[in-house]
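Excluded from the complex is one protein chain; the other protein chains are retained at their positions.
As written, the chain order gives the labels A and B, with residue 1 at the start of each chain.
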Amino acid sequence: MMNTKKIYLPIVVLFLLLLPPMVGNYWTQVLGNIGIYVMLGIGLNVVVGFAGLLDLGYVAFYAIGAYGYALLASPHFGIHIPFWVMLPGCVALAAGGGALLGIPVLRMRGDYLAIVTLGFGEIIRILLNNLDPLTNGPRGLLRIDAPAMGNFVVNSPFRWYYLIFAGIIFSAFVADRLNNSRIGRAWIAMREDQDAAAVMGINILKYKLLAFTIGASFAGIGGAIFAARQGSIFPENFSLMVSINVLCLIIIGGMGSIPGVILGAVILIGLPEILRGVHQYRMLAFGGLLVAMMIFRPTGFIPSARRKMELRE
Amino acid sequence: MSYLLNPQVIIDQIINGLTIGGIYALIALGYTLVYGILFMINFAHGEIFMFGSFGGFAALTYFVNSGFSDTHPGLSIVAAFLAAMVVSAILGALLERIAYRPLRNAPRLAPLISAIGASIFLQNVMMLIIKARMQVYPDIIQEEFLEFGWFSISYFQLFIISGSVLLMVGLYLFIQKTKTGKAMRAVAEDRDAASLMGIDVNRIILITFVIGSALAAAAGVMVGIYYTQIDHMMGFIPGIKAFTAAVLGGIGNVPGAMLGGYFLGLAEAFGVLFMPAEYKDVIAFGLLVLVLIFRPSGILGEVVSERA
Partner (left out) sequence: MTKKTQIIVLLAFFCLVLGPFSVHADEWGTITIPAGKPIKIGMGTMLTGDYASLGIDIKHGAEMAVLDHGSILGHSLVLQAEDDGCSGPPSVAIAEKLCNDPSVVGLVGYMCSGGSKPASDIHDKYKVVMVSPSSTALELTARGIPIFFRTCWNDRIQAERAAAFAIKRGWTSVVVLHDKSDYGQSLAEDFGKNIEKRGGKVLASEGLTRGDKDFSPVLTKIKPLRPKLIYFGGMAAEGVLVARQMKRVGLRKTHFMSDDGCYTEKDFIQAGGKASNGCYVTYAKEPDPVWVKRFEAKYGPRQTFSPQAYDAATILMRAVEKAAKKQPDGSLIIGKKALRDAIAATAYDGITGRIAFDAHGDRTGSVVKIYKVVDENGKRFFKQLEF
């Protein structure tokens, strides 16, 4: 297993690096969209896949990251903090949001947690839409600064592609390290049997909070990139559908597995672009797929190696 | 605050709150019944409500086109309610059979995700049927008002308030007095023990879904008649609000769901007086978050909270 991974990984990375010039501007743009969802998927995977906490309000952290950057790097307040300075700032903001939500709700389990996070996500969107003096309400924030290094401005689909690509590599690396760390093992213990894990001396609240906060930080990066790339953001960009889409892609791809997340994003976000005609059947198919997946293949198309091991035992 | 000194506003808001509250309560019963027995949130319940509304719409449209509603307006409406209930009951049963029963012993997340999938699926089925266009209930009966000097109530409102109360009382009696009701309570208490006592657990679960779905369908037709517009997304927000109502009253608890529905309806009606109307949805979501944090077992208490 490890050996094949070692051989294939550089080939896949090289292929992805050479992809944009081969496919042109438009498809590079689509790949960028997919890439942002991959980052969100990697982040939500930490919460749902690793720690087993069903979060239906993940979009809230994405929104916090996006608005955090847009407010401080646009003509709205006339503040223009550089992207590279704001990026850690957005991570901190989103992580703060994660902790803020996490502290009160972590005592809940399963279904209740799902519904409360859903409510939280909706409340954030309604606040963004209604706090006009701060967020400019439904009129959105326009002319958001693009990231720049000296004279080099990230403003074309190609440049964005490579920036997002770097972001994914970084996120995947962090997530992978986490998964194989002490924290990751604690999450798995907690996911499989919370009470047993607690008895074994795992501080459940601490690890839940950690999962929420770390998961949220990935969304913060994704949000900042989304805002800077689109150049304008609106509260309607952060509807519940984003949370549902991200959840669908990690379940279809394979919970807990990073290649699964990438596959899921390609299927969920990329396929409708390829098959423009079947666009209206997309969500229908995904709804049905979710049900079928739960019944016939709950581990997803590319299950994580560890989950496979767990299932065999 | 001056609003609270104005008796006209108070009475009007009570009527508004009880009307929408009755609808929330009817939907909430479906959540509570299913949760009481299976300990799962039937996320697709809002879509069952939506399909019920469209079932009633199809029946009424048929009666209007055939001229039957001109001669028998009352009968058409009763028939529309029955048609809607049949549609939703069948759908609820199918949902249980296809999406939930295979997952009864799976990890807890599995049925919830399956329910989310079913919800998305059903929304999109209806979207394709109606080609994403909002539909309008035919005006079979013109809305009239009962005047009481300085306030008035619409016959529609009166009909919804009394209709929802009747249905709920009926359900309560059914659960308390009939043999099937008794079996439902037994399964909720302890599924395995009930099974050992000779109760067909699968049948009882199916009946529970059918009853919950039929009540949601009734709410769906009421919404159609009262608000006139229906679309494929109409089930989502009322579904979450009704779930909030069920949690408010204590999930799994039938009188609690009714109480929760009215409480939420009144909270929305009166809440709008004290904050800008654009925050109306925050009331429900905020209440949901607060209740779950501070009193997760709800006002009347959760019937079974062990499995949470």
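Everything that follows uses one rule, which is that a residue touches a chain if its C-beta (ideal position, glycine included) is under 8 Å from a C-beta of that chain, and two chains touch if they have at least 3 such contacts.
Since this is a predicted model, take the numbers as computed values, not measurements.
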Identified contact with the non-displayed chain, of A:Gly68, A:Gly140, A:Gly223 or A:Gly256: A:Gly140
Option from B:Ala106, B:Val125, B:Val165 or B:Ile237 whose C-beta touches the chain left out: B:Ile237
Residue touching the undisplayed chain, where the options are A:Gly43, A:Pro157 or A:Pro303: A:Pro157
Of B:Arg108, B:Lys280 or B:Arg295, the one touching the omitted chain in the full complex: B:Lys280
Contact footprint on subunit B, counting only the chain that is left out: 3, 6, 8-9, 12-13, 16-17, 19-20, 127, 131-134, 136, 139, 142-143, 151-152, 154, 223, 227-229, 231, 233-234, 237, 268-273, 276-278, 280-281
For subunit A, residues in touch with the removed chain: 24-26, 29-30, 33, 129-130, 137-140, 142-143, 155, 157, 230-234, 236-237, 273, 276, 279-280
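The criterion applied here is as follows: only the chains that are shown with their structure count from here on.
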Of subunit B, residues touching subunit A in the complex: 40-41, 98-99, 102-103, 106-114, 116-125, 127-128, 240, 243-244, 247, 276, 278-279, 281-282, 285-286, 288-289, 292-293, 296, 308
In the complex, subunit A residues that touch subunit B: 52, 54, 104-105, 108-112, 114-116, 118-120, 122-123, 126-127, 129-130, 244, 247, 251, 280-281, 283-284, 286-291, 293-295, 298
